[in-house]
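Note that this complex is displayed minus one protein chain, with the remaining chains in position.
Showing chain A:
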């Protein structure tokens, strides 16, 4: 089929793509360099050049084939000005209550053009850094500079470059060697407004033998009158024998277009437990990668999502076994309502020499409406011997016999469906040891199921 495609069409698409790229109203002057360390300046400068030169994603690329971004109103997006949040929808304070455990060890609240941070004093004394990106650039330039762009490189894509060049919000978490943080850390990126670009960069660095639980949320109300953009980079390093539990929750408003590149690199005997929850957004394209680079490292990726309306959610996951004796385990489960669409494309890659690895991936979808659609595409690429890799992908519907069985016990139809949906998610909820996170998702299920008829 590609053979028969005339060359001219390809060029045509390229030109179109570039037209869209130009349409972003960002300019070089928006790259923040003033007052920054030379290393950080150089990083952002270079990222800007990449942003300018990289084409928009080609709809013919495998990774972008199923996610149409031609409707993105690129020219409408502006970066938030300082204190912009004062004129925007106020922060939903209920989002600040602890999601994990009784209390936070620290909290970072990112608002458009503003920030609030707090961190337990004893952790500060131990050298822990947990603060917003701008403060980190100023106060921890050495620590940060050496780590920007080390896990996710700006050249990985248009949006990666955009975030690297233009990030004006984000979090820097640094846990020094051997420091064990008992209480969880929490950050929230609140992104209200229409026509705004919230561009974030998270750098999470857990040194050898350190341990931490960190919950990061993206949230905004649904607003009328245009689109809002979020572009994010998430760079995570888990050192030797270190432990990270990382929960990301996304409840963007339904006008938000969301593009992220995320990668966790795990060193020898390190372990990451990575949880994704997605409930919001209009279009989301997320690249999430697990790089098991150290012998004996392990990683678990757990995802849950529930889409409705016109939502489109596209996850690209990659589990890279780059060293022997590594273990990865991915389970993504989601339900779809209305006309929503979900794409999951997963790959387990086992590098030459990465023997005795154990890789698992499964994606389960429950399609609740006739017009909803899920594409589930597992993949394996194994270049080593003596490995065990398994995968599974399912797209199913509620069995009417289940509904009848529950109704026969007096449970009304709508409630029966809700119970079945909750049951569907239960195995993934069991992987999330945080009552607050589970409760937040349960609420979202209930809310979305209220509108569920078909």
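Simple rule for what comes next: a contact is a pair of C-beta atoms (placed from the backbone, for glycine too) under 8 Å apart; a residue touches a chain by one contact, two chains touch by 3 or more; residues count from 1.
The working rule: contacts and distances are computed from a predicted model.
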| item | value |
| --- | --- |
| The complex's invisible chain, by UniProt name, from "Branched-chain amino acid ABC transporter permease", "Cysteine desulfurase", "Xanthine dehydrogenase yagT iron-sulfur binding protein subunit" or "Fe-S cluster assembly protein SufD" | "Cysteine desulfurase" |
| Omitted-chain contact residue, chosen from A:126, A:183 or A:402 | A:402 |
| Residue of A:257, A:425 or A:441 in touch with the missing chain, whole complex considered | A:425 |
| For chain A, the residues touching the chain missing from this view | 399-402, 404-413, 415-416, 419-420, 422-427 |
